[in-house]
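Heads up, one of the protein chains got dropped from this complex, but the rest are sitting where they should.
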Amino acid sequence: MAYKDEQLIEEKVFKDPVHRYIHVRDRVIWDLIATPEFQRLRRIKQLGTTNLTFHGAEHSRFNHSLGVYEIVRRITTNFADRERWDREQRLLCLCAALLHDLGHGPFSHSFEKVFKLDHEQFTQQIILGSTKVNEILKKVSADFPVKVADVIAKTYSDKLVVSLISSQIDADRMDYLQRDAYFTGVSYGHFDMERILRVMRPMDDQVVIKSTGMHAVEDYIMSRYQMYWQVYFHPVTRSAEVILSKIFQRAKVLYEDESYQFQLEPTHFISFFEEKVQLSDYLKLDDMIVYYYFQQWQEEKDAILADLSYRFINRHLFKYVEYNPDPQINAGMELYQLFKKAGIDPDYYLVVDSSSDLPYDFYRPGEEEERLPIHLLMPDGGLKELSRHSDIVEAISGKKRTDHKLYFPKDSIQRIEDTDLKKRILDILYGKE
Amino acid sequence: MAYKDEQLIEEKVFKDPVHRYIHVRDRVIWDLIATPEFQRLRRIKQLGTTNLTFHGAEHSRFNHSLGVYEIVRRITTNFADRERWDREQRLLCLCAALLHDLGHGPFSHSFEKVFKLDHEQFTQQIILGSTKVNEILKKVSADFPVKVADVIAKTYSDKLVVSLISSQIDADRMDYLQRDAYFTGVSYGHFDMERILRVMRPMDDQVVIKSTGMHAVEDYIMSRYQMYWQVYFHPVTRSAEVILSKIFQRAKVLYEDESYQFQLEPTHFISFFEEKVQLSDYLKLDDMIVYYYFQQWQEEKDAILADLSYRFINRHLFKYVEYNPDPQINAGMELYQLFKKAGIDPDYYLVVDSSSDLPYDFYRPGEEEERLPIHLLMPDGGLKELSRHSDIVEAISGKKRTDHKLYFPKDSIQRIEDTDLKKRILDILYGKE
Amino acid sequence: MAYKDEQLIEEKVFKDPVHRYIHVRDRVIWDLIATPEFQRLRRIKQLGTTNLTFHGAEHSRFNHSLGVYEIVRRITTNFADRERWDREQRLLCLCAALLHDLGHGPFSHSFEKVFKLDHEQFTQQIILGSTKVNEILKKVSADFPVKVADVIAKTYSDKLVVSLISSQIDADRMDYLQRDAYFTGVSYGHFDMERILRVMRPMDDQVVIKSTGMHAVEDYIMSRYQMYWQVYFHPVTRSAEVILSKIFQRAKVLYEDESYQFQLEPTHFISFFEEKVQLSDYLKLDDMIVYYYFQQWQEEKDAILADLSYRFINRHLFKYVEYNPDPQINAGMELYQLFKKAGIDPDYYLVVDSSSDLPYDFYRPGEEEERLPIHLLMPDGGLKELSRHSDIVEAISGKKRTDHKLYFPKDSIQRIEDTDLKKRILDILYGKE
Partner (left out) sequence: MAYKDEQLIEEKVFKDPVHRYIHVRDRVIWDLIATPEFQRLRRIKQLGTTNLTFHGAEHSRFNHSLGVYEIVRRITTNFADRERWDREQRLLCLCAALLHDLGHGPFSHSFEKVFKLDHEQFTQQIILGSTKVNEILKKVSADFPVKVADVIAKTYSDKLVVSLISSQIDADRMDYLQRDAYFTGVSYGHFDMERILRVMRPMDDQVVIKSTGMHAVEDYIMSRYQMYWQVYFHPVTRSAEVILSKIFQRAKVLYEDESYQFQLEPTHFISFFEEKVQLSDYLKLDDMIVYYYFQQWQEEKDAILADLSYRFINRHLFKYVEYNPDPQINAGMELYQLFKKAGIDPDYYLVVDSSSDLPYDFYRPGEEEERLPIHLLMPDGGLKELSRHSDIVEAISGKKRTDHKLYFPKDSIQRIEDTDLKKRILDILYGKE
């Protein structure tokens, strides 16, 4: 039997808190899960620093990747019931679903921003490069790795397949909203996925939603909205991200400063500092490694690196105030000077973070070119873009909320000995102008 | 105001998936949570290697410790409603609940067995030693740290306080059963805690249960039984534990072998190898550190250390068969020789694991001296030990199931070139005798 | 001890699927629950005919009334924690919460429309009239019944008390949304009530919401929106309501027709037909009585009454099409004539139902005078009306969707022998114009 058709003798199941069970029958899927590249996702938290705000959010990308696979499995099974769906096309969907996050590194958001990386490119490299994952995919057919990579890159010719993995209502989002809600314990994030799966219909180049299921989709859009503002953009989480970025930034500066001698050399990060990252370097990184360095760096001689590392490890985060750089630019500039005067390096300790820099993922048809909007299949057979039919979605989709916050170490400020200086800083920060 | 009476201006809450919200009003509790010693529990998984079997089980001891605190908070609030409960006594319960697991290290079960340690002693040391936790507790009163340590050690004079933290139906068990069920996603582990809390009554030296609540307690005992056999003693988890133990054992051997030169020196473990562990060494350890070493050790020159590390990191676990050392001793001895012959070191690759070596925690009144059995408060005011009144509990409490398994690397066996030798090994293992 | 201060020796609890437990400590509450007038609510379904669409929705108003009581109990306990809340004021809230729906009759919506009744007036009468409920309330104090009635009528002087029972985010709505979602099994209707209760703050004349809880309130508003369109206004439920109304209408016509002799006289309904309803007549009615008549009336000589009763009892409902009386008036008039010609009495079998006739309960500040809008308590201590601060709420609150449907017995039409006539009717209905 061809490898691609091989079935496990006994179906394997994973107990999953979100989807109850994850079912695997295909040998290919089973083998992919066992690769080191996929197992590595166990060591990368799905939500980076969010667990410092919501202590339940300690789940990994391994967890989520299985979930996305399972949702796509259910969708393709539904489709198969209805009509012919080519076996290889189905396997392609399953593999792309399983592997779509393979290139994520530790704390992707901050890490990529500091080092100007893109996890999607690493996903491509892992699939196409010299890896166990690639070996397995090639056993399906010589061009199968390329196909999988194309689906994930959204360049694959069959747009229906692409839309399962990435569209405005794809398996990725449906999994993470539910999963992140489950692990954080928040009451948002629930919607009737079973209903959505039932009203999905495959069309030529996309999956559409029967209009009778519109309200379930509205609920999904609302969940997404609430999860972003309540969980993903939580200001405390962002405080930890700010510190994380500053640690990497500082380590790089010290690495470039030849006079500085690390107690623990940043071996794992050198290729990142030098912007010559090899796949093998990248694959060696995970949360554990980063934490190891931060733990050790608490005892570095450089006060800034040691302090920031201590803050991160022990959750002594920065405080924040609302801050809009546009009208408040003068206040910001004054603070910068005052921090310097107080001996608190503002390049590391006075940070503006804007939600617009975050991976923003609301429903805005037409704005994001790469994401297919959601189309409803009307009773007359026509298609209608969701926000044209749903008041609620229309209401949300137009809005773009920006949210700027200024982060700073309040504890350090309170230790400033010059009381006038301290008072002036606090007055500006807390609006006693 | 005395520090012990200080309340937060605004109650703080943690969103918790199990108890919905965790409420903190006492300044002491808030300060304890912020200590490095307590934050360290974020980096120690509650269930060690269980996440290799149940991928959801990635939650930390930080998570669980907050949960135990919250349950005790609810119990003491209930009690306070009913009668006078001294404020300091209440604070003592809360602190002991919060801190009871403070001394856990990474993968406690295996780690302690290999290095002959006891996490309870470290809990004592952290509370009494030179730590931030101790500093805060001392601010309550000079003897407060000792009291907290005594409660956790079960030597405290007021046995009612002790029984909240450790008895057969204490806050610790009630939290972990529910929490571990939640994160693994299994359907066991549910019981009506709200009802149990309502039927708890403080007596002179223990908490008893009003007999009208017996069925809720039966459900709790059953949950415990099922969680042990379904989750905690799961053979795949034990396979990972076996490998973990063998890694530590091997590293120690190599460390003691002066001719061996590590690529990554086991700095963090040396005091353990030498059995001269200081509290400061211990506090530096967490899951992240262990994983860092294992990651690196995959590339050690020593084949056994490298292989075992690779297996652990990439979840290439050992397989197992049922094996009872008593009647099957000869088979075991033959296997030992055959493994040697095949070049697979049986000291590392042929391991018997017995459930009786696991921390066994069923309900057996009278057997475990340190654990108070559960007493029902009968309508006539008398007390009755639970298993005397409940058929179900009686049925379970008598049983002691032992369960021996033999673990081995099936993949290595299948690579043995001598086909007769290979066949003989497989025949013994898989019972083709 | 004064009756109003009497506490039960042992707190009583009701197991409740929505709020887990309902707690009763006050003797007054316990006695009110035991009255025949309150027990009668067991025989009145909360959602009238909805169970013909969602089979789980068989729960009674008794169920819901306990739930509203419990929510108010929790709110007042929270408030009591914070500040002085007068004991009698608290009891007043609890009684008003428990009794607010006391005057509901069977299938209130249709019944009241046909007979021009108002359940709120009956609630007043039961509280103030010669009933067991009144007897108990009077034992609290002579003017207590009037106070309770005033709170329910929203005329009570202390608007804070009124706002707990009826405002845009009162205990009534919070209970029924969750309860109706639970029993129907839909995934809408969930919101984080625990959080909302925590951010409620009593002000002089209303309960306000701390602005940090805004997102939980948004979720509540969304749930409400979804429950209305998905459950409460479901067209199949409205079909059953249409038939129900027509049965009452027909029975009244026959009663007024002296030549008609009922097999089962409509004894229970006579005072309604004659518009001389006494409280005692009203209290004798419940779902069971109505069903009894309908059951029997299936065998009445009058073909219309018999047929409509059969349809209701056996769920042979009318079908429907979208129909807008404004542009489609001519089609409607033609149908009316064609139905007559076909011998299907259009006064009973051709019915327009508009959602605007339904008790519409979206969030529209300013439009409904009697409902207080939701105010957020801002960090600066000011108040802000919710829709001014929340994009989502603003989006929903402006909309007024109208939805007209034309109901008719498709089966009867299909039995028309004159095929041209039948075809013409079907063509108009199904838009083959």
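Going by the order they are written in, the chains are A, B and C; count residues from 1 in each one.
Assume contacts are C-beta pairs under 8 Å (C-beta built on N, C-alpha and C of every residue); 3 or more make two chains touch, one makes a residue touch a chain.
Quantities reported herein were computed from a predicted structural model and do not represent experimental measurements.
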I'm checking contacts with the chain that's been left out. Which of B:Q39, B:S141 or B:Q230 qualifies? B:Q230
Of C:S259, C:N314 or C:N330, the residue in touch with the unshown chain: C:N314
Which of B:A34, B:L160 or B:M222 touches the missing chain? It is B:M222
Using the document's contact rule, name the residues of subunit C that touch the chain not shown here. 14-18, 20, 34, 36, 39, 42-43, 51, 54-56, 58-60, 62-63, 66, 182-186, 284, 286-289, 291-292, 295, 313-316
Considering the entire assembly, which residues of subunit A contact the chain that has been omitted? 13, 20-21, 194, 198
Can you list, in ascending order, the subunit B residues touching the missing chain? 186-188, 190-192, 195, 215-216, 218-219, 222, 225-226, 229-230, 391-392, 394-396, 399, 401
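Rule of thumb we're sticking to: only the chains that are shown with their structure count from here on.
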When subunit A touches subunit B, do the two copies use mostly the same residue numbers, with over half shared, or different ones? same
Centroid from C-alpha atoms only, then distance subunit A to subunit C, rounded to Å. What do you get? 44
Expressed in whole Å, how far the mean CA point of subunit A lies from that of subunit B is 31
For subunit B, which residues are shared contacts with two or more other chains? 20
